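Data first, discussion second: the structure below is written as structure tokens.
Missing here: one protein chain of the complex. Every other protein chain is in place.
To keep things simple, chains are lettered A and B as they appear, and every chain counts its residues starting from 1.
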Amino acid sequence: MEQILATTLRSAAPVVLVATAGVFAFRAGVFHLGLEGLMITGAFTTVAVADATGSVGLGILAAVGVCMVLSVLYWWVIGPLGANVIIAGLGLTSIGLGGTAFALGAIFDRRGSMFTDTVLPRPVSGITSGLGVIVSEHSILVWITPLIVLAAWVILRRSRFGLRLAAAGEYPFAARTAGVNPSIVRLQALLIAGALCALGGAELSVGALNNFTENMTNGRGFIAFVAVIFGAWHPIGAALAGLFFGLADAIGIQSQINITERVPREFVLMIPFVLTIFAVWLGGLWRRRSLEAEAGYAELREPDF
Amino acid sequence: MTDGLQRWASTAAMVGLSFLLTAAILQVSGYGVGDVFSGVIEGSITAPGAASSSIRWAIPLLLIGLGVAVGFRAGFFNVGGQGQFYVGACAALAVTLGWSDGPAPLVIPCGMLAAVVTGMAWSLLPGYLRVRFGTDEVLTTLMMSFIGALVLQYLTAGPMRNPSGTGQTAASERIPEAFRITDGSGVSTTVVVLVGGVAALVWLLLERTRFGMTMTLVGRNPTMARWQGIDVRRVGLINFALSGALAGLAGAVELYGPAGRLVTGFSPEVGFTAVVVALVGLLSVGGTIVAAVFFGGLQSAILFLPIVTDLPSPALVLLHGMVAFLVTVRFRAARRQRAASGAEARAS
Partner (left out) sequence: MTAPRPPGPAGGPAVRCRSLGVYFGAVRALHDVSLDLAAGRIHAVVGQNGAGKSTLAKVLGGLQAPKTGEVHIAGRRLPAGDVRAARDAGFAMVHQHFSLPPSFTVAEALELTAARGGSRSIYRRTDLHRRWQHELADVGGETALSTRIRDLPVETRQSLEIVRALASEARILMLDEPTALLTPAATDALFERLRRLRDRGVTVIIVLHKLREVAAIADTVSVLRDGELVLGPIEWSEVSQGRISDAIVGSAPAAERIAGVGAGETPRPGLSEGPTPPNTNKRTLLELVRVSSRESAFEPGLRSVDLNVEAGQIVGVAGVEGNGQRALVSTIAGLQPVTEGSVIIGGADATGVSAGRRRLQGLRLVPFDRNSEGISRSAPLWLNQSALRLIASRRQRSPLVSVRGLKRQAAEAMDHWRVRYDSVAQPADSLSGGNVQRLILSRELAPGLELLVAAQPTRGLDFAATGFVRRSLRELRQQGAGVLLVSSDLDELFELSDRLVVMYGGGVAARFEAPYDPSAVGDAMTGAVR
């Protein structure tokens, strides 16, 4: 049981970080399907730079920088250049997945994965029994994640910046009349999202593990995306949804160990995806009423230009 | 007219730009771009077997891409082609292995029908959720795609596994040679006629039938379509069914054609590339054919390239990503004109 909870925290942390990124993007009006690509880019950059410099801090800094640059490009393409948000987002994901795999082979000349000794510190470790197991062996990023979620809540729900961001996403005309440039606000939101994705990726590669592997995010970016919807676009809600997925993951891993004899592994692996469909369905039902309420605004709402 | 031309020009420019960017990355990474370029030409056209290999890869891209084009036309972002493709292939394999002593002219159509129906079903679940509950179809089709991949993995590693197989990747038994519609090259008259016929039917449906036009209206403005008395839910369901059917058929063609058996995770990029293909083809049938041949050639080249250079296949994923990232960009002038005329309409 303790082990399951510990695994839950460990698998949830990267998803929660990336889901928080998604909340920023969603609230600013960007249906961000590039989360997966940014996350894996973050994971790769952290390992590459940390290994080269011997400093995990520099690695994370570099990852944040690279992901922010990609986010600016994404913003530029979907904003000023008017590309389709979803297609460009999926493209960004492919760029991340393909780019990191390519760089791994072509630049670092490694096949499949790349190990490093430089990993994140683990404030509590070595506890092997009792409730302590739950908090043991977690990287510093897991510990910081709740603070980040709390900060996101304050920024989004209790700050003037949060109001501007929500206005830019929900009703750009309102933002403009308030003297806010929705496009700039969207850029700011995407930059924050980029940084958070980098952290999520870093936790995956040098937090929970000590290596980068091709395609190691394995759909976690999409799961985070779903957590945003499941969590009703709310930072706390998304974090709870992320935790829930972490739990499902932990149970999946556990049952893989225990019941593989009876249940084929593939079916266990399907659980998160089935749950996700269920979640999207439920989340859609939940949001429906409010969408309907806003339908009356259709005629008042200007297309964003 | 000029509007259409502008869109083609803009798309071509963006595809070109993606290539330049990827080439730049290759150059920086130490690959000779000239070598890669001549390698691509060689690997897609001039080398022995390269041209037919290009067509072989174009066929699934075209079938799935047509499904994507049909879906996007009606405003449904059905991006689950990969999973529909997999389950279609699995259904065809099940029929074929279960009836391996049947006559080929009967078994193959039955297998194809099974593939079409299964692909349809895989697409209709998200489709139903979409039209009935408004559930976002981008995510559900994507999830169904992941599930489809696991179904394939389960079948090839479990019930349909070739017991004598020794390789590390799980693979099914081979279907009897009598049921193949092509040899290993994946190209034959039968296949070309089949795929050409399907493309012609899709064209007829989209461009020359009331239903096709209704679909376009639904895609452009579903609210208006509803006010016009169009049954948007029905259109949506038929639409999802069509996309799934085309992807499922692609799976059967893959099985009866070049593959002959199913391997876990085969053709992993084909679903996403088909989305890119449909978009580059501007959701028209002709454009999708051209784009499918083009990207089929690239795929073929990547497989041939190791002979010439040691370019790894993730470079192709990177390139597809670049194209998807940029292909929906529209020239500023065209958009500004749009915005202005829109502003006029609003002002009055």
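Rule of thumb we're sticking to: a contact is a pair of C-beta atoms (placed from the backbone, for glycine too) under 8 Å apart; a residue touches a chain by one contact, two chains touch by 3 or more.
Source: prediction; values computed, not measured.
Q: Based on the whole assembly, the unshown chain contacts which displayed chains?
A: Looking at the complete complex, the unshown chain comes into contact with A, B.
Q: Can you work out which residue in A:52, A:72 or A:174 touches the chain that's missing from view?
A: Spelled out, the listed residue whose C-beta touches the missing chain is A:174.
Q: Where the complex has a chain not shown, which of A:10, A:138, A:164 or A:186 is the residue touching it?
A: Residue touching the absent chain, from the options given: A:164.
Q: Which positions on chain A touch the chain that was left off?
A: Given the touch definition above, chain A has residues 154, 158-161, 163-164, 166-167, 170-171, 173-174, 176-179, 289-290, 292-302 touching the missing chain.
Q: Would you write out the residues of chain B that touch the absent chain, in ascending order?
A: On the chain B side, contact with the omitted chain comes from 1, 3, 204, 207-211, 213-214, 216-217, 220-221, 223-231, 337-338, 340-348.
One rule holds in what follows: only the chains that are shown with their structure count from here on.
Q: Quick one: report the Å distance separating chain A from chain B, using the average Cα coordinate of each chain.
A: Computed from C-alpha means, the inter-chain centre distance equals 28 Å.
Q: Please output the residues of chain B touching chain A within their complex, sorted ascending.
A: 25, 29-31, 77, 79, 126, 129, 133-136, 138-140, 142-144, 146-147, 150-151, 153-154, 157-158, 223, 272, 275, 279, 312, 314-330, 332, 335, 339, 342-343, 346
Q: Report the residues of chain A in contact with chain B in the complex, numbered from low to high.
A: So the residues of chain A in touch with chain B come to 33, 37, 74, 77, 80-84, 86-88, 90-99, 101-103, 105-107, 214, 219, 222, 225-226, 229, 264, 266-267, 269-270, 273-274, 276-277, 280-281, 284-285, 288, 291, 298, 302-303, 305.
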